[in-house]
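A single protein chain has been removed from this complex, and every other one stays in its place.
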Amino acid sequence: MSLIRKPLNRRSILRAGALGGAALATPTIFTSRAWSAGYLNEPTGAEVVLGFNVPQTGAYADEGADELRAYQLAVKHLNGEGDGGLLNTFSSKELQGNGVNGKKVAFVTGDTQTKSDAARASAKRMIEKDGAIMITGGSSSGVAIAVQSLCQEAGVIFMAGLTHSNDTTGKDKRKNGFRHFFNTEMSGAALAPVLKNNYGTDRKAYHLTADYTWGWSQEESIKKYTEGMGWETTAAVRTPLGAGDFSQYITPVLNSGADVLVLNHYGKDMVNSLTQAVQFGLRDKQVNGKDFVIVVPLYSRLMAQGAGENVKGIFGSTNWHWSLQDEGSKAFVKSFGQEYGFPPSQAAHTCYVQTLLYADAAQRAGTFDPCAIAAALEGFEFDGMGNGPTLYRAEDHQCFKDVLVVKGKENPSSQFDLLEVVEITPRSQVEYPADLLGGELGACNNGA
Amino acid sequence: MEILRVEGVNKSFGGLRALNNVNFSVEQGTVHAIIGPNGAGKSTFLNCMIGRLIPDTGTVKFGNISLTGMKPYEINQVGVSRVFQTPEIFAELTLLENVIIPTMAKRDGQFSLRPFKRLDADREILDKALHMLEDVGLAEKKDVISGSLSRGDKRRLELAMCLSQDPKLLLLDEPTAGMSRADTNNTIDLLKRIAGRGITKVVIEHDMHVVFSLADKVTVLAQGTIIAEGKPEEIKGDPRVQEAYLGGAHL
Amino acid sequence: MDVIILQLLNGLDKGGAYALIALGLTLIFGTLGVVNFAHGALFMLGAFCAVTFNKLLSLEIVTTDPTKTTAWGTPLEIRTPYIEAYLGDFGNWVLNYSVPVSILLAIPVMLLFGFIMERGLIKHFYNRAHADQILVTFGLAIVLQEIIKSIFGANPIPQTAPDAVRGAADIGAALGMDPGVIVYPYWRMVYLAFAGAIIAAVFAFLQFTTFGMVVRAGMADRHTVGLLGINIERRFTIVFAIAAVVAGLAGVMYTPILPPDYHMGMDFLVLSFVVVVVGGMGSLPGAVAAGFLLGILQSFASMNEIKAILPGIDQIIIYLVAVVILLVRPRGLLGRKGVMEN
Partner (left out) sequence: MSTRTSPARDYIFFAIFSVAVLTMPIWLEPIGAGYPDLLQKFAIFGLFATGFNILFGLTGYLSFGHAAFLGVGSYTAVWTFKLLGMNPIPAVIMAIIASGIFALAIGYVSLRRSGIYFSILTLAFAQMSYNLAYSVLTPITNGETGLRVLRSDPRLFDGNGGQEGPLIANLFGVEMTGWGGFYFCAIILLIGFFIAQRIFRSPFGIMLRAVKTNQNRMTYTGLNPRPYTLAAFVISGMYAGLAGALMCITDPLAGAERMQWTASGEVVLMTILGGAGTLLGPIFGAALIKYFENIFSAFNEQTLHEIFSFLPDFIEGPVISVAGLFVGEGWHLTLGVLFMLIVIFLPGGLMEGVSRIGKLFKRSSGKSEPNRATAPAE
């Protein structure tokens, strides 16, 4: 009996009740959208609450942990603690390090478990219980799209974390949702010229694709751009998510006549399929008189760590990398590194930037009303955030910026130094018309 | 009148012939004992009668109904109940519930879906079940979980469960096996008491004391064959039977 | 033809992995009558024995170079592995062979862990409902994997096979076919051989030793063996420890194929249960047969030619086969009546 009483100890319960919602002056019982004044969760006290919804359990937990570090850093900087980070290099100078709109920034956290249901439950808690005015985070497209549509229905802003599928700002785009991260379309556009320069135009590609929407999205984009430059697609094989052992999908590649293997996998799938493909000696093969090569269109540092030395020399694209030498990147790496002792990942970067962009938009709008913030973000041009001059396009809420093409480093100097930037593809090359990916933003919802 | 007729039943397990052309019939209202040494095929025989085993050849007829190939619950529904060698009861349920189940099975058939009816409002079933428990002297324990009963009480409970169905034929497989002398006597008394109800019984028994105090007729089985049949007194003196039991101590 | 041979090899390899995990699981079922949902976690622990061993070997002397700094302004650290510093070439050799050598670490660790787990927890659940066993072992599995996660993180940690067996062998050429047609990684062949050896060892142990005889008798009828005055419980403790070692070694050797992470046990758990049940509860040959059968069928179902006719078949083949087998053979391939049927 004492066992079950323990976690429900009265005193800790009362304190748990006060959890995170020290900011919450109003009782949450019977708060409803109709009840609040101008818009949902309008901050009335001295604080404004942001919801950081990241994977804390499951395969992307480490990525989520890095995102959370970045968020905490961003909150510090917004509240004037630390060295200010990117606030110093950000082209917009509205934020003064004294909070946003005169309110101190507070935050609540939650676990998405990389499951749509859990992510939405967590986001709802933040909105309904903790009074969060903005939700951000996530490490996969399914979750991002699910939470984005939730935020649209509820009436708060969603600042997407790591999500690479075209759909997030394509057919599933929403007026309340914004994405800083790049997408498969941009990956394809950025990667193709580099592949052409390195591997020529006469290549036969074999795709292994994770069998869900993001995988299909990436396969389609890469096919489109590589076929555009003369490559042939031998086969595109769908593999089940979390297959673990990919040998039965890799062996058919051996004698398919293909000389390029494109792995449209992410996370653990990519780590496993790449490791195993290399084990099968694919990279030592000669086909059609050419060296067989592997391409991983979407890279992350954590994946590179997981795949170890197998990534050496393999091309891929990424949103940002800590070895960039522009002022913004240097400032971010410096303040993150000093705080945590290692360089930030691209997931950390995009989450940090998203938080700052949101805060800046709120400051410029002079309110936390989602519709005013959305208007302030739409068409916003900025610089100094590590990706060069960037535009938040009004038509689909997608950021347009330079895309990095990277390659697994041959001689890494540390466990974080695994990728080298081979090319910074300029923004103009990866832009596409807003109606290319379909979808409709719909109307803004402020929850009132 | 014959209530049960078994004709030409053979049953083999692999190379072993467990039953060899057994012909057997039971008169209505009598207590018919089947005895025989270990491994004589008594239990196999019983299992063939109640559908647990299907005989290789031969027929089992209950009245006009052929039991061969029928499912055990169908056999029960036509009026044959069975008491097992080790009591088979619903060990996680109370005594009352144990008796309610067969009572309902008798009234409502092999399946009836009435999820919204309240059992505690079904006076007919409750009264009958309670009455049955009183009959075997277990009424005061009606709310006890039956798994905690003594072996003798379990046997009495199982008997009550079978009797609650008013079976036409009751098969008892060593009803006193493993019981103390006192319990055995109690059981004999009980069986005698219900003997008056016109229920035909087939008893498989080791204990000759039980056989001779209960049975109207005795069939002796040895090595899958019937070697003798007749009234208890006749069987007692039959040299073949004594031979089969190798001078069995119980005689 | 070459495709068939390759997929057969893949299937055997996969089957070896399935069989190894299922072997221990079914051993525990058969002897202790316990549904061990923590068996996947034991597999994972084995894999992390390899990781730990590798990490121990790569413990580094950290010196700072004050003249150089990192991108975030702290002095650059220079790391030299101890083992290299003290043992030179031999150190490098050990580091190179860290995966197979870590078996030496994994055996005592897994034995000890299996022993503690059985004595401390499983023992008390022999006579409890299977549902309770599932709950407690599942809880234990979560605890173990969370501990691993808090130490090693959630990201996979790559382990490399020794240089000598790192590449792929051209089997086709060796058999007189065109070179480059049938290529198979050395390490996978090592794994297959290893799986075969372990399976053979377990069978031999149960077949030819008195200890094994008692255990087999216990599997057949625990009660009677107990009546003979043989202390079957103590033997079962050892059986559990052996099952833990088998799972652990399967994990160790699998690390170069699948970079281990804290969740890998759960990923294998369901699959290994399917294998055990398809093989028949408590049947060791059944588990091995089912492991190979499912592995091979899964490989063939993944062929493009088959997927073209039946899209998605590779995703469900294992479960489909399980359903068919269980409907045709009520107790799996080689199961005995009455085991885990209620």
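In this document, chain identifiers A, B and C correspond to the written order of the chains, with residue numbering beginning at 1 in each.
Going forward, contacts are C-beta pairs under 8 Å (C-beta built on N, C-alpha and C of every residue); 3 or more make two chains touch, one makes a residue touch a chain.
All values reported here derive from a predicted model rather than from experimental measurement.
Enquirer: Could you run through the displayed chains and say which ones the absent chain touches?
Expert: Its contacts among the visible chains are A, B, C.
Enquirer: Touching the absent chain in the whole complex: find that residue among A:Leu50, A:Ala118, A:Val287 or A:Ala304.
Expert: A:Ala118
Enquirer: List the chain B residues touching the unshown chain?
Expert: Within chain B, the residues touching the omitted chain are 50, 71-74, 76-77, 81-82, 84, 88-94, 96-97, 100-102, 104-106, 108-122, 125-126, 142-145, 148, 161, 165.
Enquirer: What is the set of chain C residues that contact the non-displayed chain in the whole complex?
Expert: 35, 121, 124, 128, 130-132, 134-136, 138-143, 145-147, 150, 270, 273-274, 277-278, 281, 311-312, 315-316, 319-320, 322-323, 326-327, 330-332, 340-342
Enquirer: Using the touch rule from the top, list residues of chain A that touch the missing partner.
Expert: 1, 3-4, 7-8, 12-20, 22, 27-30, 32-33, 56-57, 61, 64-65, 68, 107-111, 115-118, 120-122, 124-125, 128-130, 141-142, 145-146, 149-150, 152-154, 167, 172, 211-214, 238, 240-241, 440, 442-443, 445
Heads up, the rule we're going with is that only the chains that are shown with their structure count from here on.
Enquirer: By that same contact rule, can you tell me which chains touch chain A and chain B alike?
Expert: none
Enquirer: What is the identifier of the chain with the smallest separation between its Cα mean and the overall Cα mean?
Expert: Centre-most chain by C-alpha means: C.
Enquirer: For chain A and chain B, let me know how many angstrom lie between their CA-based centres, rounded off.
Expert: 73
Enquirer: Roughly how far is chain B from chain C, centre to centre by C-alpha average, rounded to an integer in Å?
Expert: Their C-alpha centroids are separated by 52 Å.
Enquirer: Determine the centre-to-centre distance between chain A and chain C, using the mean Cα coordinates as centres, and give it in whole Å.
Expert: From the centre of chain A to the centre of chain C is 34 Å.
Enquirer: Spell out, as numbers or ranges, the residues of chain C touching 2 or more other chains.
Expert: Within chain C, no residue contacts more than one other chain.
Enquirer: For the complex, give me every residue of chain A touching chain C.
Expert: Going through chain A, the ones touching chain C are 58-62, 65, 211, 235, 237-238, 240, 242, 244-245, 247-249, 251-252, 254-255, 268, 271-272, 275-276, 279-281, 284-285, 302, 305-310, 322-323, 330, 333-338, 341, 343.
Enquirer: Give the list of chain C residues in touch with chain A in this complex.
Expert: The contact residues of chain C facing chain A are 2-3, 6-7, 9-11, 13-14, 17, 70-74, 149, 153-158, 160-161, 166-168, 180-181, 183-185, 187-188, 256-259, 261, 263-264, 267-268, 298-299, 302-304, 307, 312, 314-315.
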